[in-house]
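A protein chain is absent from this complex, but the other protein chains hold their places.
Read from first to last, the chains carry the letters A and B; within each, the first residue is number 1.
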Amino acid sequence: MPDHLFLNISGSSIFDAASPQAVRIRQLMIEFIIAATAILLLVAVLTTYISVKYRSKRQQEEPKQIIGNRTLELWMVGVPLALVTLFFFRSMATMNAVLPDPAGQHPDVIITGHQWFWEAVYPGTTVSTANEIHLPVGKKLLLQLDAADVIHDWWVPALGGKMDMIPGRNNYLWVTIDRPGIYEGACSEFCGQQHAWMRIRVVAQLPPDYAQWLNREAAAARMPQDALARSGAALFMESTCGSCHRVRGTTAAGIAGPDLTHFGSRITMLTGMLENDSANLNHWLTDPQQVKPGAHMPRFIFAKDSIRSLTTYLEQLK
Amino acid sequence: MENKLMIKLVVGTEAMFFLSLIMAYVYFSLTPGFTPQQADHLDLRSTAIFSIFLFSSSFTFWRAETNFKKGNMTRLKGWLLLTLALGLTFLVGQGTEYARLLQENVSIGSSLFGTSFFTLTGFHGLHVFAGLLVIAIITGLTFAGDYNRSTSSVFTTVGIYWHFVDIVWLLVFGIVYVFPHLHKITG
Partner (left out) sequence: MTDINLVPEPQESLPDLSVSNDQGILQWISSVDHKQIGILYLWLSVLFLVVAGSEILLVRLQLAIPNNHLLTPEVYNQLFTMHGTTMIFFVAMPAIFGFTTYFVPLMIGANDMAFPRLNAFSFWTTFFGGSLLYFSFIAGGAPDAGWFNYAPLNQYNYSSSPGIDYYCAGLLFAGIGTVTASVNFVVTILYYRVPSMSLKIMPLFVWMILINSFLVLAAFPSLNAALAMLLLDRQLHAHFFSAVGGGSAILWQHLFWLFGHPEVYIVILPIFGIFSEVFPVFSRKPIFGYSMVVGSGIAIALLAFGVWVHHMFATGLGNTVNGFFAASSLLIGVPTGVKIFNWLATMHGGAIRFSVSMLFAIAFLIEFTIGGLSGISFAIVPIDWQLTDTYYVVAHLHFVFIGGTLFGLLSGLFYWFPKMSGRVPDLRLSKWFFWLFVAGFNITFLVQHALGAMGMPRRVYTYPDLPGWGILNLISTIGAFLMAAAVGLLVYILIKALKKGVIATDDPWDANTLEWTTTSPPGLKNFDRIIPVKSARPFRDYKRPADADWKTNPADSITAKPNSHGK
């Protein structure tokens, strides 16, 4: 397994900011939390104090029947108004800094949400891949976000805000990743049965490592290395797998399912659901609906040996 | 008195409903999904004639109301029947327009234009139909001897609804039929 992929798996909270975009948002969040806590404390303290101090005592006279106080009422409106105005300006500044208009810029990667996987295409290269998306650190990247079927949403908390992927339109996110690592995220717009298992893995690499990856990824699929894999490859090509899955360099050119050209080099499979190993792949190919119910992959009734050969072939697609 | 407020509130909420439908129509008309050729399918002239029938029915219903207030029951019945006839003619006209469009393969599922057109005019037609139903009922009750006190608010109330339906048609007819043709004339 390539070692540089294990540098660090970041915590996936919005406070583990690993990009200037996420840092700015975190800053604003902290400002807000301070203001909100102050207000909540004010209300809680007032409520408790007043409830205790003005408890009804036995045989009490009716208290003074005050109906209002214009000055106090003005403060009650004025102070919140001032606070929200302040936050409006802070939020506009942050919003424009974090997501300026992409205005005709060329995206560094085009990510398309499908039910229930991510397709990634790197313009200017022949690279097309799925689910584990590599990006270089230190560069301000423009992500173009599209949808193939229903609305999906791209969200990696450590890298900044989220953006919907809406069929029929292109949306954009800017991100500059500070340091290498694996950043977890998730699809954040309910997209059907397996929305829960549309996890995101961004593998951020130092530019030389990234360049290396990109080169490898651009290459056509490796030829099968042994007899078992060869029979798996043959089975793959004749069993209509290629009508949904692309394996560059072969006749398989489908785009309905994830690109499998370098499937073997991915750490997870089924969009973050399982470790990518033979046992899991075996289960999946035996009966997809048992593993990820609702997935659009039909059940091919393969013999056990066929599954073994397919598994071997796919695991060799590094 | 309460009845007038009640029907005005109903008219208000239905106006919001038509506003949503009209906004969707206008929004779609600005997208590539709507082509100018599609507006050519519409028969402006005959629909204009049928629209005149509908607008006249507002006039006849108003005459019915005034006669009711004056206690002229016979005239009331006449004007009510005329209103029904005019309203029905409008619906028949709409029906023939629909039939022709369906023959030309413009249906609710054929294109974005078909979708928006049939929905907007269809819901209007439904409201016309509901109005005619109510007018038919009160006509029947009038013939049966009801409403012999001129203080009843039924006609005013139904009238407010009926005039509303006409005003909506004025708007819809203008946006769907007239406006695209204006564009063609003025280039």
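The working rule: a residue touches a chain if its C-beta (ideal position, glycine included) is under 8 Å from a C-beta of that chain, and two chains touch if they have at least 3 such contacts.
Owing to the predicted nature of the structure, the values given are computational and were not obtained by experimental measurement.
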Residue of A:81, A:234 or A:279 in touch with the missing chain, whole complex considered: A:81
Residue ranges of chain A at the interface with the undisplayed chain: 11-15, 22, 24-25, 28-29, 32, 36, 39-40, 43-44, 46-47, 50-51, 54-57, 60, 62-69, 72-73, 76-77, 80-81, 84-85, 87-88, 90-92, 94-96, 98-101, 115, 149-151, 153, 155, 157, 160-164, 166-169, 171-172, 184-197, 199, 272, 293-294
For chain B, the residues touching the chain missing from this view: 1-2, 5-6, 9-10, 12-14, 16-17, 19-21, 24, 27-28, 31-33, 108-109, 111-112, 114-116, 118-119, 123
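One rule holds in what follows: only the chains that are shown with their structure count from here on.
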Centre distance in Å when chain A and chain B are each reduced to the mean of their C-alpha atoms: 50
